[in-house]
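Omission of a single protein chain aside, the complex is shown with its protein chains in their original locations.
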Amino acid sequence: MPDLETFREEVREWIEENCPPSKRGPDRDREEVWGGRNAVYKNPDSKLWLDRMAARGWTAPTWPKEYAGGGLSAEEAKILRQELRRAGCRMPLVSFGLLMLGPVLLEFASEGQKQEHLPKIVRGEIRWCQGYSEPGAGSDLASLQMRAVLDGDEYVVSGQKIWTSYADKSDWMFCLVRTDPDAPKRDGISFLLIDMASPGVSTTPIKLISGSSPFCQAFVENVRVPKKNLVGKVNGGWTIAKRLLQHERLMISDAGLGLTGPPRSLEGLARKYLACPEGPLPDPALRDRLVQHMMDDECFKLTLQRSAEAAKAGQGLGAASSMFKLYGTEMNMRKYELMVSLLGTQALGWEGEGFTPDEIAIAREWLRSKGNSLEGGTSEIQLNIIAKRVLGLPD
Amino acid sequence: MPDLETFREEVREWIEENCPPSKRGPDRDREEVWGGRNAVYKNPDSKLWLDRMAARGWTAPTWPKEYAGGGLSAEEAKILRQELRRAGCRMPLVSFGLLMLGPVLLEFASEGQKQEHLPKIVRGEIRWCQGYSEPGAGSDLASLQMRAVLDGDEYVVSGQKIWTSYADKSDWMFCLVRTDPDAPKRDGISFLLIDMASPGVSTTPIKLISGSSPFCQAFVENVRVPKKNLVGKVNGGWTIAKRLLQHERLMISDAGLGLTGPPRSLEGLARKYLACPEGPLPDPALRDRLVQHMMDDECFKLTLQRSAEAAKAGQGLGAASSMFKLYGTEMNMRKYELMVSLLGTQALGWEGEGFTPDEIAIAREWLRSKGNSLEGGTSEIQLNIIAKRVLGLPD
Amino acid sequence: MALVLSEEQELLQQTAQEFVKERSPVAKLRALRDTQDPVGFSRELWKEMAELGWAGIVVPEDYGGAGLGYAELGLVIEECGRNLVAEPFLSTVLLGGNAVLLAGNETQCKEVLPDVCSGERIVALALQETSRHDPYRIALRAEARGDGYRLSGEKLFVLDGHVADQLVVVARTSGEITDRDGITLFLVNADAKGVKATRTLMVDSRNAARVHFDGLELDRSAVLGEVDRGAAVLDRVLDRATIGLCAEMLGGIQEAFERTLKYLKERQQFGVPIGSFQALKHRAGNMFCEIELARSIVMEALRALDEDRPSVSQLACTAKARCADAYFLIGNEAIQMHGGIGVTDEEEIGFFLKRARVAQMTLGDAAYQRDRFASLRGF
Partner (left out) sequence: MALVLSEEQELLQQTAQEFVKERSPVAKLRALRDTQDPVGFSRELWKEMAELGWAGIVVPEDYGGAGLGYAELGLVIEECGRNLVAEPFLSTVLLGGNAVLLAGNETQCKEVLPDVCSGERIVALALQETSRHDPYRIALRAEARGDGYRLSGEKLFVLDGHVADQLVVVARTSGEITDRDGITLFLVNADAKGVKATRTLMVDSRNAARVHFDGLELDRSAVLGEVDRGAAVLDRVLDRATIGLCAEMLGGIQEAFERTLKYLKERQQFGVPIGSFQALKHRAGNMFCEIELARSIVMEALRALDEDRPSVSQLACTAKARCADAYFLIGNEAIQMHGGIGVTDEEEIGFFLKRARVAQMTLGDAAYQRDRFASLRGF
């Protein structure tokens, strides 16, 4: 292993040479890249940046090189993150494949499946979506009904998924299906990969209270899926499902994804909308709520940091992902309520004249935030998990 | 029925002639009378006032005259209350017999039992205590273990009660006992009246976090109780028990009893301890909490009033007693926390120098208030009742 | 007056319940929104409501009203609140109408109020100038010019401002920007030269507008009430409107809660109705208490208006603070307990959340009301 400071030097130089200037700094034009067969690059530099990063495997820094990953150690990956942040580089690729599917494939998939799917994820060639929830299986995910019946070398799959983010834009779906309807419900579930281009797959978007949304319903009717697309053991999908949920919760509680909206200075908003350019804010109740949020935010960030450090030092916090999902989303929702209180009636515009684009954005994000405590496992489910797994309270 | 206004005139005159001046106005010296074989009268006028009221049956205004009650209609009783309040008369008698036992005896007891016990309650001759909770039967009251075994014409009773207020000062105890250990737990309970002077009954007081308390443990060892002291049907005590709990909850949520401490002007305390004799209070956070309490208090009182009026008009609020027990006690606890915040460290004195008697009283009452949400059925039990009985949510 | 309904009131409530449920369910608001209806409510339906006497319940008979009380008006508005009715009770009856009734002279009342009662005239109150309710913060100047006034400035969040026939404009005739003295009310025709209203689309799909005044010339006869002394009458108008708004909120709170209870009983997860989970039961039990307390204070405040009690302002503050907090709580809990379906546009419960937040901010949120209460009590 080369010396870490040498590595840092190399990374720094590589970034200087390879990251296009237009891919640095805040992403004001929402140029994020999701990849896939129909990838959209608002800015040609985005493709350049993705291809260069993917060529080194640095979209998935710690994945093994044999699957096109970066092959970095945890320490090296940290240095890479630090240097990318230092240089203000944007993420080359936003991908459920990278954040959710990849880690469980590495843990549970066959060699052939890894070879087949991981490199395409690293390079952003295939865009994945998550087929978990169904209309009758939300918090009680294990009661899912989508059936997969073996017929020769193929499964015949039928059923309906809901809350499938970007299903309409994705190439493949990782999916929970019922392979044994007679077993206890958690024991009859398998983890299956479905090509969305297969005949019988269709999607419709879901409109939310905040307006349009990335969520879809996905309809699967007699779709034939090769047997080799089943990950892990037949009827052994629940273990994989739960592991993947942990990755999802971390992704959601991580400010980068899932939580809505760009960072804004709440103090700045307060000063603007309370018409108080300097000195003590004139509304003590709002001032107190503003401080509460700032304190909550600081404590939460420190807890994320402590958890990461503890994990590295082998002093795990236990069920940390549930705590972060719960607290992070509840705090985000409180933040938007605070913003609405700060902006007053200017935060309650829907569209059209009389509001700035940012005011409209805040109104929409405020409404969107109401889903935070539901998606990726409700707050109630997280509390159940904490009570059981961390606190050891009896069923 | 005589005209109600004539009745009002009569009552007013009677009060003028019969209520001793020393029994009017705020009870600064805590002269309340509990009656019983060992009744204590700090002020001889107290006995006079009790005897005069009892002679007319007005300690129990609506009970039938045949049991020494006042025999008044609901309208007349309301007028009596109004006139007593108008003249500032204090309650002649504080009594669990009047507030809890009497109403259920009227509903469930035999004629002989009514004749035996009700007049003595009206006249304050017998002081009653409540033998309900046991160390292993708190919220799950129906799991009580005190056994009563029939032996000839007597029950032989053994077991232990806890949280029995004033057991050490009471003459009789109304008591839940298990008469059938094999039946489902609610079907083996009977309602029994026990003379505390019987051999085998003993009590020890319970010290609370606030200091000494009226609560006791009551030990009953092979106590022989005449069969005729069983109220209602054998093994049919649970129905009576629940009805009595409704009366208890109303008593506790009613500011008169159960809740701790005399009325105080919170605004006055704020002005004194924030050193702000006039104008806006300098601490906006405390000012806001003060207003919140005033508003809560106003809304709660109006709800009590509305419930009383609705009951009369046949438009019941449903499980109102649980709502009042829950909200009244939680609000009282918040009020004491507010008082502690207003008084600062002066509210946290235990005894001795450096604190006024009222400061010490507030500290003790604050600690005592922590029992409010537990005694008479915990807040959680009240929420269960509301969810089930009012909202119809499934088990 | 008692906190229970009389037989007549129960009858009125029943009529209102049936009419509103039949003629203006929540789907009506959705249709107005989705068709981008330029009026934002149904003028025809409003006339029908007026024919039932609802627009003039609290207007004296001399001006075409029924001369009844707020206890009655509150019942009707509560039923409207249950169904998120968009018709202009708040703007025209409670705000604009009351401003004319309380401040206007006989001529003005005779000119305006019969048309309000018949549903033919919409009158809006142009008050707010910043993004929050702050009634004495009036910068819009009315300068004396000869025998009249000249108005320039802008008003925000004028309810039904873009469809109003007349506007009651709160303007400054003297004093500094936040002075209570120096405020004057003017009655202005919406089509007058120098008045320009722009609709602002709100999240709750209810009407509001920005109104711009650019050198509007007014005759002295446009003054409503006394010059420079408008704050006193404005206080009374706002108390009435606030209490009326609380009746609307109470209806929305009750409806959102009942829909949630229904869902808790129907929705199955883990093989049982989700309403059997104790954590949700306890939250529902606490909501029930909050609603009962809100109902008590709203009823009391409505009755205090009818009896003209001196405590009206304090009761208005208390009612609004409590309804704002309760609607906030129940609006959010309703969504959470409905789960994912609760955040879809297809499910109606989201409309209640949106209305809750707008109503919360309208005429002052809970923090504003508590601050005002303390000021009224002198501490």
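A, B and C are the chain letters, set down in written order, and residue numbers restart from 1 in every chain.
One rule holds in what follows: a contact is a pair of C-beta atoms (placed from the backbone, for glycine too) under 8 Å apart; a residue touches a chain by one contact, two chains touch by 3 or more.
Just so it is clear, the model here is predicted, and its values are computed rather than measured.
K.L.:
Since one chain is left out of the picture, which of the remaining chains does it touch in the full complex?
P.N.:
In the entire complex, chains touched by the missing one are A, B, C.
K.L.:
Touching the absent chain in the whole complex: find that residue among B:39, B:206, B:308 or B:361.
P.N.:
That would be B:206, which touches the missing chain.
K.L.:
Which listed residue (B:113, B:305 or B:378) would be found touching the missing chain in the intact complex?
P.N.:
B:378
K.L.:
For the full complex, which residue in A:12, A:78, A:147 or A:271 touches the chain that was left out?
P.N.:
The single option touching the absent chain is A:271.
K.L.:
Tell me which of B:234, B:286 or B:361 is the one touching the absent chain.
P.N.:
Of the candidates B:234, B:286 or B:361, B:286 is in touch with the missing chain.
K.L.:
For the chain that's not shown, point to the residue among A:40, A:55 or A:291 touching it.
P.N.:
Answer from the full complex: A:291 touches the omitted chain.
K.L.:
By the contact definition given up top, give the residues of subunit A that touch the hidden chain.
P.N.:
Interface residues of subunit A facing the absent chain: 267, 270-271, 278-281, 287-288, 290-292, 294-296, 298-300, 302-303, 305-306, 309-310, 313, 315, 317, 323, 326-327, 380, 382-384, 386-388, 390-395.
K.L.:
May I ask you to list the residues on subunit C that touch the chain which is not drawn?
P.N.:
Interface residues of subunit C facing the absent chain: 277-279, 281-282.
K.L.:
Touching the missing chain, which residues of subunit B?
P.N.:
133, 136, 138-140, 143, 162-163, 206-211, 273, 275, 283, 285-286, 340-341, 343-355, 363, 367, 370-371, 373-375, 378-380, 383
Following the convention adopted for this analysis, only the chains that are shown with their structure count from here on.
K.L.:
Give me the ID of the chain with the smallest distance between its Cα centroid and the all-protein Cα centroid.
P.N.:
Checking distances from each chain centre to the full centroid gives C.
K.L.:
Distance from the CA centroid of subunit B to that of subunit C, rounded to the nearest Å?
P.N.:
43
K.L.:
Compute the distance, rounded to whole Å, between the mean C-alpha positions of subunit A and subunit B.
P.N.:
Result: the chain centres lie 56 Å from each other.
K.L.:
Find the geometric centre of each of subunit A and subunit C from their Cα atoms only, then give the gap between the two centres in Å, rounded to an integer.
P.N.:
41
K.L.:
What residues in subunit C touch two or more of the other chains?
P.N.:
In subunit C, 280, 367, 370-371 touch at least two other chains.
K.L.:
Which subunit A residues sit where two or more other chains touch them?
P.N.:
Expected reply: 285.
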